[in-house]
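I'd like to ask some things about the structure below.
Only one protein chain is missing; all other protein chains are in place.
Let's look at subunit A:
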Amino acid sequence: MLTQSQYPDYKFVCRINHIKTFHAAIKSICFSDFGTFLISEDGMRITVDQAKSIQATVYMVPSFFEEFYVQDLQSFGIKVNVLAECLSLYGLADCGVKLLYKGDGAPLMILLDPHDDEDLSTECAIKTMNVDEPMEYELDVNSSTLNTLFIRGPDLSNIFHELDKAAEEFEFTISPRSPHFKITTLGVIQSESSVEVAKTSDMMLMFNCQSTTVARYKSQQIRMTNKSLQVATKVAIKTDSSGLLELHFMLQAENQEDIYVQFFVTPLLDIE
């Protein structure tokens, strides 16, 4: 970890040796224009939300970075698609990336160094803005209705892939009795399809459920998590009687800590 003296002018500095997973994580939350960076000694969070009904956060712990230094708590807003664009400048070529921030009003500097050409480097300065802190969603951990299950990423991705693309709404049922986990799609003309996963299934890594929860979500919003799902190795699905859905994607990076992408999706209210 760095000492302050090495970067006296900077309030935040971090370095990642391999850009791939970080880029994939940022790309997967580009459904809205603006994102909020929140950096503290606990790590870096980048949050994006849309219409106060879906929120996504990319979260990295300090040990994920090769270097990580932050002074106090730093927060600023940024256009996430511009960030994603900058990270993709070298396409598939692997490169190291460094983020630097001087504090209020200063741009976020991104330095890209391709590993296979040391005579080449790119420096991006992205404007930052002051933004309100993103809304905080939370599931009550002590609630008796909290249901948690862990599923293997690629398997869940396959399930979503097979679901009716034209469906309007998705219904998630988690129940201690069979069917343990059920996704039902509801189409415009009352067409329905469903997939059930038993808790004994190989793809189910953990199943923790005391009481049945049923909630419906806009399929469009669930689909926004697709890009994260495609690159996730593990997915945690959490919900409680309020219906608020938390999807927690774990993205495995080579020789690095995992990157987490967390989605909160609010339920539709018209449950009979």
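As a convention for this text, a residue touches a chain if its C-beta (ideal position, glycine included) is under 8 Å from a C-beta of that chain, and two chains touch if they have at least 3 such contacts; residues count from 1.
One rule holds for everything that comes next: contacts and distances are computed from a predicted model.
Enquirer: One chain of this complex is missing from the view, so tell me which of "Exosome complex component RRP40", "Checkpoint protein", "Nicastrin" or "Chloride channel protein" is its UniProt name.
Expert: "Checkpoint protein"
Enquirer: In the complete assembly, which of A:I126, A:L139 or A:M250 touches the absent chain?
Expert: A:I126
Enquirer: For the chain left off this view, which of A:S40, A:S53, A:S88 or A:S157 is in contact with it?
Expert: Result: among the candidates, A:S88 touches the missing chain.
Enquirer: Spell out, residue by residue, where the missing chain touches subunit A.
Expert: Subunit A touches the chain not shown through residues 79, 82, 85-86, 88-91, 93, 107, 114, 117, 119-127.
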